[in-house]
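Every protein chain except one is present and positioned as in the full complex.
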Amino acid sequence: MHFAFTDEQGMIAETAKTFFAENATSERTRTAMADTGVDKLLWQTFAAELGLAGVAIPEVLGGVGLGMVELAILAEEAGRHTAALPLLASLALAAPAILAGGSDEQKAHLLPRLASGELIASFAAVNSDGTPGAMFSDGTLTGAALHVPHGASADLFVVATNNGVAIIERGAPGLGITPLTSMDQTRPYARLDFGGVAAEALANPREAANAAFTTGWLAIAADALGGAQACLDHTVAYAQERVQFGRSIGSFQAVKHRLADMMIAIEQARSAVYWAACAIDEESDEAPFAVHAAKAFACDTYTHCAGEMIQLHGGIGFTWEHDAHLYFKRARSNASLLGTPDWHREQVAGLAGLDEAA
Amino acid sequence: MHFAFTDEQGMIAETAKTFFAENATSERTRTAMADTGVDKLLWQTFAAELGLAGVAIPEVLGGVGLGMVELAILAEEAGRHTAALPLLASLALAAPAILAGGSDEQKAHLLPRLASGELIASFAAVNSDGTPGAMFSDGTLTGAALHVPHGASADLFVVATNNGVAIIERGAPGLGITPLTSMDQTRPYARLDFGGVAAEALANPREAANAAFTTGWLAIAADALGGAQACLDHTVAYAQERVQFGRSIGSFQAVKHRLADMMIAIEQARSAVYWAACAIDEESDEAPFAVHAAKAFACDTYTHCAGEMIQLHGGIGFTWEHDAHLYFKRARSNASLLGTPDWHREQVAGLAGLDEAA
Amino acid sequence: MKLGFSPEEEAFRAEAAAWLKSELEGAFADVRGLTSLIEMPERRRDWEHRLGEAGWSCVGWPKAYGGRDATLAQQVIFAEEYARAGAPPRLNHIGVELAGPTILAFGSEEQKARFLPAIARGEEIWCQGYSEPGAGSDLANVRTKAWREGDDWVIEGQKVWTSLAQFSDWIFAIARTEDGSKGPKGLSFLLVPVDQPGVTVRPIHQITGEAEFNETFFDGARTHAANILGAPGDGWTVAMGLLGFERGVSTLAQQMGFRNELDAVIAAARANGEAKNPLIRQRIAKAEIGLKLMRYGALRMLTDAEGGRLNPSALTYKIQWATWRRDLGELAMDVLGQAGETVAGHEHAFPALPNLFLYSRADTIYGGTNEIQRNIIAERALGLPREPRGDLK
Partner (left out) sequence: MKLGFSPEEEAFRAEAAAWLKSELEGAFADVRGLTSLIEMPERRRDWEHRLGEAGWSCVGWPKAYGGRDATLAQQVIFAEEYARAGAPPRLNHIGVELAGPTILAFGSEEQKARFLPAIARGEEIWCQGYSEPGAGSDLANVRTKAWREGDDWVIEGQKVWTSLAQFSDWIFAIARTEDGSKGPKGLSFLLVPVDQPGVTVRPIHQITGEAEFNETFFDGARTHAANILGAPGDGWTVAMGLLGFERGVSTLAQQMGFRNELDAVIAAARANGEAKNPLIRQRIAKAEIGLKLMRYGALRMLTDAEGGRLNPSALTYKIQWATWRRDLGELAMDVLGQAGETVAGHEHAFPALPNLFLYSRADTIYGGTNEIQRNIIAERALGLPREPRGDLK
């Protein structure tokens, strides 16, 4: 039992912290927001130069061969800057699906290119999220997926339906991709229409979907943790510097207490995220509980902290020029993507034995 | 449209305020708590001398012939002092049931004695509140009622079952009355066991039950309003006088803001209670909505304010000697009696049209 | 206590409703149901004219200034019918609800005659210059300066959050007219024409992507010496009086707008099945209750005000509605789910409910943040000690 980063994990965290702080600047994020929602230079550096896109892909498949703790570290630091990267879509949803459910050929064909950043992939869970749904049958995909993260930038899609998990490439005949104006422009959605697209099946669909959900939930939770921490840090700094009524607003006890409440929640979110990461890595029985808990708790914390960030900044926090709205909107999309906090808590309720006989 | 007390209502409010402040002292309430939960002298004065027990009973039946606004005024002032009186049981539950559902004979026989305070009555709604239930058939009542307010002090019971509404007297053969140690000792419960009790039916059971529920919900809401206001008043006074760290604790902004939040809620509760009272008196279509809203909102407000009262008093608020726990416990019993806030909100949801087709 | 209306009042209601219906199904059908505060400004200016022409612009004002001397009950009724008819938000709501009542209370006879009829006729649109970049909630920290030159006041400085300034003819602004004065002393309340070289209006883009608010720069702006409410140095008193007017009958009209927003949330919930979700049902019920309690709270407050009494609960109204609406924005998004986060159309043009989610974050900030409101309630209504002022700049 050692619930702190190892030295190696500490170094990864430092690297990621520095990298995002220096590169994922507000200016670059806003440039990407006005474009496709991907800061291509950032992605290039992240994937090709630092090799971090393969963090949880085995070394033999071109990755770094690390685990969920390291993936969470990257997602947390990216979240701290609302980085415009397809980290969730490609690293935390598509790659784990292929790794867990693909045949050896599929893995060897695709994962090295995801790890190198050559390909960007995304993931759509159809039917399970209330969309009109899709069917995968006889190698053909029909229907639609409504909210595919970074869908307009992806070269490859993993589509999980009730009948199986399919891989389709961007240029596939019959595949329609409609970019959507999204509230969170750092992770815009696209709509996919499958007009009878010929698609390749993943060998183990159940494993693929489980891995995608589990890793995706964790990555969103870690992103939320980093975002919430940034909201607190920015707001503390502003509260120390902003003067009203002849006092720094951070000297008003009501402000202090609300900043304290943010920290209380964030520290719990931190425990949740790294507990969940460890539990997955160690294949603990607690893993499903931990991941649902992390997704629900960290997203609620982010929502709370981003709202407080705007409120405690006053008018300036309501302007487009200030970064508060980037956090606020990403907090919203984190919360609703792949299951709301209420839904995840309902899963926890089931795991806590509420449905067992009295 | 005139949403303020008339001069007459203002005088009733003043009378009630003075009466309870002078007589419903903590000392007398505690004496009653240790006994039956009824301050008999207080009840005697209230009913016989001031004639207020008949506030909403017509003059021809020995009452004062006023309405729900006046009843709410009395309940609010009683609640402000957690008065140990069977006001809810006798005035706001049993009497309206008899008035709305009784035959002329029943009304003439019973209501003057309720109005004079000669009789104390109570009310049990069986089946609808999750109790094991009771049956009323062929003039015979069987089963049990688990939580009858001031049941051990009542001379007469109105029992609403799915099959009708029955009146039984205290000495009726087959009626078992078990006083229960109750968290709120100012309004203790008793369990009634009906071992085949011969009982008289009320002529209009549906009207009787509706009147009892409507008036009871309103009276509880008004009691909660008065209690919440008292929690705020006592806590403001304490915050101004208590010194910690060389300052009155009321000078700490976090304390100020929480007291402000109490007032915000209380003012809404006040609107809710008197809106509901007017709506019943004026037979407005809004009456059912208003009464559910008042019961839910005022009870939540009381729960909140009583909890804050303990917290902001610190250790002293946690002692038996301090009155904070009287409010805290009555807030709890108000909330759970005759439908929880969640249940009342669910009724509002229905009335708001959520079950209509899209 | 009485909540119902008399037959005479109901007759007034019928008259108002009939007029509104004929206009909004007739010449003004194009602005019916509009909710945005900034769309179609020209047509909404026409609507201001039409209201004025027919005597429905400022019903509570004296007839002498273009009102119709309506009783409180009539004002309540008109506010209800206005919203029920789907009439658009008033382009001149600051003129009608803030500038007008302030001039009525603090203006000279000449000022009343000069300004009030023009507001009532919809000819002059107003905006408000209170906040400054360094003094968001701290009105006493005003740095905009004004001084006399000949027959004019000359104004230098900057205001921020001047809602609707881009459509306005006049702005009322607090400026420091006594050199070296501090805090609430030495301020004056000036009425300044917007269309002049010394006034520049620059839009502020909000988190919604729209720009309803502005920065307004005074750079040698001028107004005639007569255009001051109260005496020089009385600005604080006038401004504080004005804050009281923010809680008038207009709150009822505002609430009818909220009613429409809540109805839209309920309709969305019924359409997508969330109306069956017990968690959502509780939240919608809370919103329903909160809205009713705002209405009856306003009626309590107005009844007392009519009787010349200030109900201290009036101090709680701003934080109530602001918080209610912010919660409604969150509820709306939770009802819509991911569908609320995307739109197939052009950039940033989110539909009403997602826009509400974003826009309502400002409600708890402008016009006194929730934190300032809690201070005011604690200090003025509950008598708790004031927050000490510091000496930082």
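Going by the order they are written in, the chains are A, B and C; count residues from 1 in each one.
Quick note on the criterion: contacts are C-beta pairs under 8 Å (C-beta built on N, C-alpha and C of every residue); 3 or more make two chains touch, one makes a residue touch a chain.
Fair warning: this is a prediction, and the values are worked out from it, not measured in the lab.
*Asks:* Taking the complete complex into account, which shown chains does the hidden chain touch?
*Replies:* By the stated touch criterion, the chain not on view contacts A, B, C.
*Asks:* Using the definition of touch stated at the top, determine which of B:135, B:172, B:198 or B:254 touches the missing chain.
*Replies:* In the full complex, the listed residue that touches the missing chain is B:254.
*Asks:* Taking the full complex into account, find the residue in A:270, A:304 or A:330 that is in contact with the omitted chain.
*Replies:* If we include the chain that is not displayed, A:270 is the one touching it.
*Asks:* Write down which of A:41, A:108 or A:352 is the residue touching the left-out chain.
*Replies:* A:352
*Asks:* Contacts of subunit B with the missing chain: which residues?
*Replies:* 129-130, 146-147, 178, 180-184, 189, 191, 243-248, 251-252, 254-255, 307, 310-311, 314-321, 324-325, 328-329, 332-333, 336-337, 340, 342
*Asks:* Using the document's contact rule, name the residues of subunit C that touch the chain not shown here.
*Replies:* 277-279, 282
*Asks:* What is the set of subunit A residues that contact the non-displayed chain in the whole complex?
*Replies:* Output for subunit A: 1-6, 9, 69, 232, 236, 239-240, 248, 250-251, 253, 255-257, 259-261, 263-264, 267-268, 270-272, 274-275, 277-279, 282, 284, 286, 289-290, 293, 296-297, 342, 345-346, 348-349, 352-358.
Throughout what follows, only the chains that are shown with their structure count from here on.
*Asks:* Look at all chain centres (mean of CA atoms) and spot the one farthest from the centre of subunit A.
*Replies:* Between subunit A and every other chain, the largest centroid distance is to B.
*Asks:* What is the distance, in whole Å, between the centres of subunit A and subunit C, each centre taken as the mean of its C-alpha atoms?
*Replies:* Roughly 40 Å separates the two chain centres.
*Asks:* Could you give the separation in Å between the centres of subunit A and subunit B, each centre being the mean of its C-alpha atoms?
*Replies:* Using C-alpha averages as centres, the distance is 51 Å.
*Asks:* Give the residues of subunit C that touch two or more other chains, as numbers and ranges in rising order.
*Replies:* 371, 374, 387
*Asks:* At which residue positions does subunit B touch at least two other chains?
*Replies:* Only 253, 256-257 qualify.
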